[in-house]
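Note that one protein chain of the assembly has been removed; the remaining protein chains are unaltered in position.
Chain nomenclature is as follows: A and B, assigned in order of appearance, with residue numbering initiated at 1 for each chain independently.
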Amino acid sequence: MWFRHQLTLPAFRRGFHIITRHVAVAVPELSQVKIGWLHVFIQHTSASLSINENADPDVPRDLESSFNAIAPEDFPYVHTCEGPDDMPAHVKSSLLGSSLLIPVENGHLMLGTWQGIYLCEHRNHGGQRKLVLTLQGERGDVSPLGD
Amino acid sequence: MWFRHQLTLPAFRRGFHIITRHVAVAVPELSQVKIGWLHVFIQHTSASLSINENADPDVPRDLESSFNAIAPEDFPYVHTCEGPDDMPAHVKSSLLGSSLLIPVENGHLMLGTWQGIYLCEHRNHGGQRKLVLTLQGERGDVSPLGD
Partner (left out) sequence: MWFRHQLTLPAFRRGFHIITRHVAVAVPELSQVKIGWLHVFIQHTSASLSINENADPDVPRDLESSFNAIAPEDFPYVHTCEGPDDMPAHVKSSLLGSSLLIPVENGHLMLGTWQGIYLCEHRNHGGQRKLVLTLQGERGDVSPLGD
């Protein structure tokens, strides 16, 4: 059983943003899956996806400052024609990755208690971002508690 | 054909630890799969998973010191309430990733000769870690050499 949805996220400001609900809501068939997984893929090279702590808003702030230090804007890049935030965005995109694969059971993402899905927006004005969501799994008796 | 297992790893000290056998033993149905893949997912945000060199014990030592340099403890983090090793652990978790997908053929993980699965424990006292293992594939005539 395969389901595919394309999700266009609204423009987020530069930084790390939790999008777990955006993703889950965009795949209503999740509730029918007994065992499977959800693939989240971003069709861009200056924004990326990650799983990280979903509770303290200081964590995304520190992720942003940490990745700015790891891939700084003042590095001697050759590719500068798209602005000083572009090439660091490509480096961060490769560091963080373009996709996530998350196990699904009884209608739910099997994320740990503190795990959330992050959109990592590396451009100052990245605009809308397109995701491809692919759910694969087996239908089954999903408990009525499944949402 | 889907199989799912939850594996609780014992507490490992901070650092990089090969867990290829822990994982393979926890999925006995691996031996029945002719073609497929195994997904390994960690339900935490201060430990991560990676594939790297499985032979020289100096490699995990150097991975630990290298990632400590890339995400140092003395960075001006805002999120410090859980100790100086916590926020660097989150950064490393996003750098390394929360899951692996490994091809399976004739009852075996198709790892290269020098590849092993690593648990990357980024906390000083991380405790037990929970993994979700998902094997999907097709049953078939697996050679008797398959274990």
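The rule we apply is simple: contacts are C-beta pairs under 8 Å (C-beta built on N, C-alpha and C of every residue); 3 or more make two chains touch, one makes a residue touch a chain.
Since the structure is predicted, the reported quantities are computational estimates derived from the model, not experimental observations.
Novice: Please identify which residue in B:9, B:63, B:89 or B:131 touches the non-displayed chain.
Specialist: B:63
Novice: What chain B residues would touch the chain not displayed?
Specialist: 35-37, 50-53, 56, 58-59, 61-63, 65-67, 69-70, 95-97, 100-103, 105, 110-115, 118, 137-138
Novice: Suppose we count only contacts with the excluded chain; which residues of chain A make the list?
Specialist: Considering the whole complex, chain A reaches the absent chain at 2, 4, 39, 41-46, 70-71, 75-79, 81, 87, 90-91, 93-95, 97-99, 101, 130, 132, 134.
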